[in-house]
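All protein chains but one are shown in place.
Let's look at chain A:
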Amino acid sequence: MTNATLKQLSQQLAAGEVSSVELATHYLDRIEALNPQLNAFITVDRVRTLADAAAADAARAAGQAGLLTGVPMVHKDIFCQQGWKTSCGSKMLDNFISPYSAHVVEQCNAAGLVTLGRANMDEFAMGSSNENSFYGAVKNPWDLNAIPGGSSGGSAAAVAARLTPVATATDTGGSIRQPASHCGVTGIKPTYGVVSRYGMVAYASSLDQGGPIAQTAEDCALMLNVMAGFDERDSTSLERAREDYTRELNQPLAGLRVGLPREYFADGLDADVAKVIEDAVAELKKQGAQVVDISLPNTELSIPAYYVIAPAEASTNLSRFDGVRYGHRAADYKDLVDMYEKTRAEGFGAEVKRRILVGSYVLSHGYYDAYYLKAQKIRRLIANDFKAAFEQCDVILGPVAPTAAFNIGEKSGDPVQMYLSDIYTLSVNLAGLPGMSVPAGFDRRGRPVGLQIIGNYFGEAKMLNVAHQFQLATDWHTRAPAL
């Protein structure tokens, strides 16, 4: 049961081999046993979970079960979930019980999925290491000294440690792909606008996108079928016909054109990571894929562009956390301004404050053109790079991060070093493209390394096809850490 995939669990439930309550109990017990080491969860509510599981069993008994009814899952603590604490990893929302549910949560509930708990994350999704959580750092299940990646570190660690078959996550600059890579699990960030942002606490609105993390590409496809879909409550949600993301899984890869961007294999890429990617490419070639040399010349500019645009949007998205209506409010203050200042000084962590300051600065009078507008221009250049590249290839392959997971504390004192590690993921968000990470090997220290697959707009089914065919031929995704 422990290593079962979403698909297998769904089949076992359908066959009556296991009940939802039994499954939930199994995972809750594992969480209870292993989470103290990993710190992957912010909230677990056994009573509530078991009640939901019992309801799922009842629905099944009444003949009302869908494909995923009764399967347990975990939500990143960024998705508002009615009746659950939705902290977003912040002291600011430590006391916030959401009165409503995000579109993603509604969709999961409607599909009959049972929530096991709420995954730890970098505060307000700002971070690449999960060291920025008010609830403490998440540990990498493969090596408790290593970071799990961020910001969806709790989601990735929970799936890797088999504390859940699947978890929701969000990706603003790599926050699904990078922790998936570091934890040896599969994660996909869809095209911007495919998954509704309604009820997803906003970090950088023009970049944020929800997606699943699971063991396999097939599970990701099944989850994306649940999570995706037009939502009129999000003006950036795309009104498109519903897709079945599993539809291309079994297509052979013969003739697939795979682009390898030169810039992703230049200086700074760890040799072990490079080797893992080369081997993965070789495997795909073996399956009939053709390799195309491509260039994404503005890749380096994605770091300054991202670290202007994302903080700019964040600085105003986080203005609502003012202590007036909900969330943390300072205990003692002498007037309104003092209340704001103390509340926000106490409620936000250092990285969040850093980004609010940077964002406020780049939007301020006299600097807007030099920073924000220029970053938007770079953003267009980056999108154009991809447009040109996709004239030559069907998918782009590369590393997710320059190295496997680094140690906890290794970069936390140097934000710029931390930001530079996002080099291969940021441009996908800036262009609004879909991207995923697939387990492809390990580095010399035994830490997982993921292969990044970047698709063209709405290319999710194709990317999942490539990942699935890769997983049929390899077993990296089946490896689990010893805990």
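Here, a contact is a pair of C-beta atoms (placed from the backbone, for glycine too) under 8 Å apart; a residue touches a chain by one contact, two chains touch by 3 or more; residues count from 1.
Going forward, contacts and distances are computed from a predicted model.
Engineer: Among "Carbohydrate ABC transporter permease", "Aspartyl/glutamyl-tRNA(Asn/Gln) amidotransferase subunit B", "Peptidoglycan-associated lipoprotein" or "Peptide/nickel transport system ATP-binding protein", find the name that the UniProt record gives to the complex chain excluded from display.
Structural biologist: Of "Carbohydrate ABC transporter permease", "Aspartyl/glutamyl-tRNA(Asn/Gln) amidotransferase subunit B", "Peptidoglycan-associated lipoprotein" or "Peptide/nickel transport system ATP-binding protein", the absent chain's UniProt record names it "Aspartyl/glutamyl-tRNA(Asn/Gln) amidotransferase subunit B".
Engineer: Out of A:Arg30, A:Arg162, A:Arg197 or A:Lys411, point to the residue that touches the absent chain in the complete complex.
Structural biologist: A:Arg197
Engineer: Of A:Ser206, A:Gln251 or A:Thr403, which sits in contact with the chain we cannot see?
Structural biologist: A:Ser206
Engineer: Among A:Tyr326, A:Tyr419, A:Phe442 or A:Phe458, which residue is in contact with the omitted chain in the full complex?
Structural biologist: A:Tyr326
Engineer: Identify the residue among A:Glu22, A:Asp45, A:Asp94 or A:Asp234 that touches the chain left out of the display.
Structural biologist: Of the candidates A:Glu22, A:Asp45, A:Asp94 or A:Asp234, A:Asp234 is in touch with the missing chain.
Engineer: When the complex is taken as a whole, what residues of chain A touch the one chain not shown?
Structural biologist: On the side of chain A, residues 79-80, 86, 88, 93, 96, 98-100, 102, 197-202, 204-206, 232-236, 312-313, 315-316, 318-322, 324-326, 336, 340, 360, 363-365, 368, 372 touch the unshown chain.
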